[in-house]
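A protein chain is absent from this complex, but the other protein chains hold their places.
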């Protein structure tokens, strides 16, 4: 506070998180985001809005100002201003502060519903959270690896939903709530994913028979994404274990020909046959 | 467009997908299928049918004509015409265009319901989709491998459903909606698969106790298909990894006796004891 | 039919299934069981009972007589008559034919409900089915291996259900349908297993918060049995693969000291150091 830090230092604090000051900055921001989101959530409860509405409104403005200053700082400190402003986090930052200001300008009653909806854009602040959680990358990597298979899986599910939804639309018809194919497809998703609200349910014998088939399908199909992720994670784990066991093996070059990537327990170079261990000793 | 391609070239474009023209053809067909299916889905919505019914009817005819031309082309270009026409894709192609023509001929009101149902056969066009997705084969192979185990699993589920459905029919009776064993079995499937509509639910103490047992069973049983697919995919993955690590090992013959399939790290032939690595060097 | 087979031959046909005649016998029995069970199921449907009641009654007697003859044959042919009669399959066989005969004796109206219930014992015939399915043993073995872990899992689930059921009984009370702890526990099972009928659902804010916790628990807990079975099946599969690769290794004895169970790629005996491969060659 006394020694005002240089612009480079500030940029480091705001954009990195590898020393004390930058970690504190991240933590404070994390807490502010969680608090501001809580306020939006609480304000949506009728009773709380009636009793503490003005207090929450004040806090709302406080957080908006804080995040506005943060937004300004981030633009000022960024080397690639255009990249930040039009990037994902820049847009989230902007959308999170904009609605409060808009509510001042668009004060006419005809825009009230729009403003009401826009105010909840502040919830988007939560999307800045993953940045502060290291472990998240672990899972996203595993998911990315199985992406191709997951796409095929989602495609199959949607095909089943389309075909089964159409069949049920013909079999049950509007009388049981299957008023259109899109609604039938909604029901098929509710059933296939085993959610089963019961707001729409088959009443004819044939309809219940087909529904039972869809349920059994859903029950069996869920094994597929689980199997994909399981095998991906198991493979990743076994890889880790192996590498942990013989860290030097990974870097083992043949002393004679320089060939790499020998199997872990190779005694002789798989290219030229020279003894590997002897050379290392 | 100017140089009209030869019949061989056309057959290649239509039936293969390994160069530019054939890939474009596949993509265009894919988009056309998705669009024609969307039209059937949209037309089933009351409001859209009322307002845009004639537009959709026109588009319907457009797609039918396009697919008719495609159907004709495929027959003309096929070397094995009989094989195509009576094969799975040939029948799907035919069933997808037939209903529109039938609606012209069977114009009498008494056939209206039948025609209505037939019109949705067009949805079947979606079944041509997997042809355009390479990755689909991956999953189907894994599923085929675990087929035997999945059959046993489905058999066990159906046995539980039959026995539990009968028990609940006696315990709860028609008063709570368990009007027959088939309906009780429908309820047992709804419960075992954890869908749980709530349209039929036990009300007696004993019935709720048995229902709780079925739920816990369903909760535990779902582990089985998941485990089957997981282990199948994990085994497949590990196999791949191993093969990738030592591609030449697979082809390793003993220089002395010619024996194959030595373990990856074998130093001596497992049949005659000759040194393997030395011979390779 | 012409050459009446010896008693030994008959016993072989009835109890084994390794040649043509015995396999035919199994298949015929399988079909008879499925048909007789179908009749019980169909007879429970009001309309079918009204229209085809007497036909089904006739078929009922036909199957009862056939299974009575089979029961007599099995006793006559068995070497261990006491073992068969009081064993699982013997009791199932008896319980499946008894009710039809009992319905003749206990003709008084006061026993009608009891007889009605007993008639469904015929469904038990389905339990003879697994005998005819070889693959079933595969899964039961895997399940038996993970039995200990599954018991702990079911124990944890029941503890959660007991504690959460009691909490919800206090929080929600009889007004929302939580009329007693047993009923609250029923609701907790419905929720934890993600069945979710909706016949009982929390209405207070605190109740809904606790319910959300239970749901998230159930969603996370289901990973445990799945993980158990997955790891068990994966381990079994990998074992199989390994054994398939080096079948002779399993029987490898040290030529010097006779020690067994060397690791697959051992070159020297792990007990006395003698060369293993050299001795085999």
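Order of writing sets the labels: A, B and C. Residues in every chain begin at 1.
One rule holds for everything that comes next: contacts are C-beta pairs under 8 Å (C-beta built on N, C-alpha and C of every residue); 3 or more make two chains touch, one makes a residue touch a chain.
Fair warning: this is a prediction, and the values are worked out from it, not measured in the lab.
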Inset, instruction - Can you work out which residue in C:14, C:123 or C:201 touches the chain that's missing from view? - result: C:201
Legend entry - Positions on chain A where the hidden chain makes contact: 37, 40-41, 44-46, 116-117, 120, 123-124, 126-127, 129, 133, 135-136, 138-139, 142-143, 150, 153-154, 157, 182-183, 185-186, 189-190, 192-199, 222, 225-226, 228-230, 232-234, 236-238, 241, 245-246, 248, 264-265, 267, 277-278, 280-281
Inset, instruction - Could you list which residues of chain B touch the chain missing from the display? - result: 194-198, 226-227, 230, 234, 265
Inset, instruction - Tell me where the left-out chain touches chain C, residue by residue. - result: 148-149, 151-153, 155-156, 159, 162-163, 166-167, 169-170, 179-182, 185, 191, 194-198, 201, 205, 208-209, 211-212, 215-216, 218-220, 222-224, 226-228, 230-232, 234-235, 238-239, 261, 263, 265-268, 270, 272-274
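Throughout what follows, only the chains that are shown with their structure count from here on.
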Legend entry - Chain nearest the overall C-alpha centroid of the shown protein atoms: B
Inset, instruction - Tell me, please, which chain's centre (mean of its C-alpha atoms) is farthest from the centre of chain C? - result: A
Legend entry - Type of chain A:chain C copy interface by residue overlap (half), same or different: same
Legend entry - Euclidean distance of C-alpha centroids - chain B vs chain C, Å: 29
Inset, instruction - Would you mind listing the residues of chain A that make contact with two or more other chains? - result: 194-198, 226-227, 230, 234, 265
